[in-house]
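The complex appears here without one of its protein chains, the remainder shown in place.
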């Protein structure tokens, strides 16, 4: 393919001649089989569409101020101003579709100024997505200008790229997240710390659907979903609502976890009584090769990482209050912990009082590094 | 399947309506193909057995006090009180079997009190396993009451779940570990630090068996198997015993490493002269797709993680004293290091004196953060 060859030739002039100098001992030996290279290079051009597909739907997203937590400022995303939360709403897409998100910045300039630690960073809020494709003007970064001043609005377009196997290009299906990239510093440090993040799920049409999806976000200050235990778990066995702070299932239900890490610390995500395969969805298909994939119940994650999986609640372990925590001992001891409450098949909670006499308090006097509160009498839950 | 639909409908009422609000733009488009969902949902119910299989064997496990190390308390598990060690005994299971472990707590209340930093945590010891299935009463946690007071005993049942490919549920085969979850804090921080942990291997019947299995546990305080170099390596070329502190093989032998991380720090596990595939067993099968799996010789691990692999000793590298260390420079410099001593095919040690004149001492005056000892004249080994 002549165009490819010309591209290669031109680019080689621009490139540091590492191949030539390092591989010159090979003489005339071709470095790779021609067939493979050609196949991929023919695909390269076709793989890049000239434009995104038209967005199939439009969401409204609001960035709004929320009540402080433990003396720290909280700002959240919501599909309406009234429903803003930390984490923000979980956005689901199907591979192949593009969506438009109109971000309305309702956070005051005073609050954004208070969160700012880098004077070169403007006063605004943005949306930066992981995993999906977007143009530079939907990047959500300062240098691209794709951010929103207080009282203003801006559209972002995300495309869940379909898989292109002929070109060897993976699709966007996965467990991702979105977050601010502007508040505080040019990497959004202040916005992330305040709560401007949420989960993004891209599915394939053949993916199994869970009964309920739960999001856990691990951050600095021993925070799980921007809270420390016991605030991470508002479960009431008499009224088992399902939310990211009341993680409940009936035995046998397909439950999905989407897990994010933000901030500047690393963590390990551990769940008792359940395991999952370290695949895209945690599911292991009926394939002989699948013998080679590690099955895990604990995963190291650093800021920016996200992963997810589906489990059958209580599968092989039964009903119970199953701990879900960071396995770094100092983190879990200080409140980076919650429970996965698995009821029986009829929806009845595990027997025995909840909270139990023991086992429901973080270490006394150790309420994390970022504030004085966070440890309260659990009798209030 | 009507039951599934009803479950879905009911659960949707309980769930935050994220799908409805976020995906409403999709209109009547089905989110996933019905076939896939049905197949999985039919399997969900059948995948959860009503009870574990009966345990096929019973082990006795003792938690006992051991001599201090560098001024720090040590407590270990043993299959007998006399053989308690750190790490504890490696437990091997086959997928499909259940075992019963009777834990006898022979640690004094005084010692457990000394290790306690959270006054809400009871005085006791437990067993918490990764990877296998267990009921809430074998969880080993405080809130479930599944712990053992001093002088008492308690049974734990673990089930190595067989793979259920039709349901997409992975089996328990893997390299896991077990540990206390009660001593010191409600996450077992004091028990883990003192040495209450060991390796757990679940095999499939078709798995290759190693000649020798070695366990390396990376913990806080630059500790490898709760020791710092040179204490990590008691190898004597004239009498090459095989133990977790004397890692020896003959060239060509299939050797297995099981590696754990505990505490509150992250590490990278590196071995010189050998590589392995990042699969369940480190082995790469004869499959075209296997081209896509990374081969590694260094792996990031955080607390709670465990992994393992098999190598052919000296395969392509030959006999030698091959370093095995954390690749974090401060960690390896301060003692988180040992050797994989590969003899020739006849079992003869590498030529030259051991220990060598150079290369056998950690940094002078840098004996880690947790104690004053750990650096001793190696001539004693």
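To keep things simple, chains are lettered A and B as they appear, and every chain counts its residues starting from 1.
Here, a contact is a pair of C-beta atoms (placed from the backbone, for glycine too) under 8 Å apart; a residue touches a chain by one contact, two chains touch by 3 or more.
The structure displayed is predicted, hence computed values, not measured ones.
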item	value
Of B:114, B:166 or B:295, the one touching the omitted chain in the full complex	B:295
Among A:84, A:101, A:142 or A:199, residue touching the chain not depicted	A:142
Of A:106, A:189, A:213 or A:310, the residue in touch with the unshown chain	A:189
Residue in contact with the excluded chain [from A:196, A:211 or A:301]	A:301
Chain A residues touching the omitted chain (full complex)	7-8, 11-12, 14-16, 18-19, 21-26, 30-33, 36-37, 40-41, 44-45, 47-49, 52, 117-122, 128, 130-131, 133-136, 139, 141-145, 159, 161, 163, 165-174, 185-189, 192-193, 204, 262-266, 277-281, 283-285, 287, 289-290, 293, 300-307
Missing-chain contacts mapped onto chain B	56-59, 79, 89-92, 94, 99, 203, 205-209, 211-213, 240-243, 248, 250-254, 266-268, 270, 272-273, 275-277, 283-287, 289-300, 312, 314-323, 325, 327-333, 337, 350, 355-356, 358-364
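Note that in this section only the chains that are shown with their structure count from here on.
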item	value
Intercentroid distance (Cα basis), chain B paired with chain A, Å	27
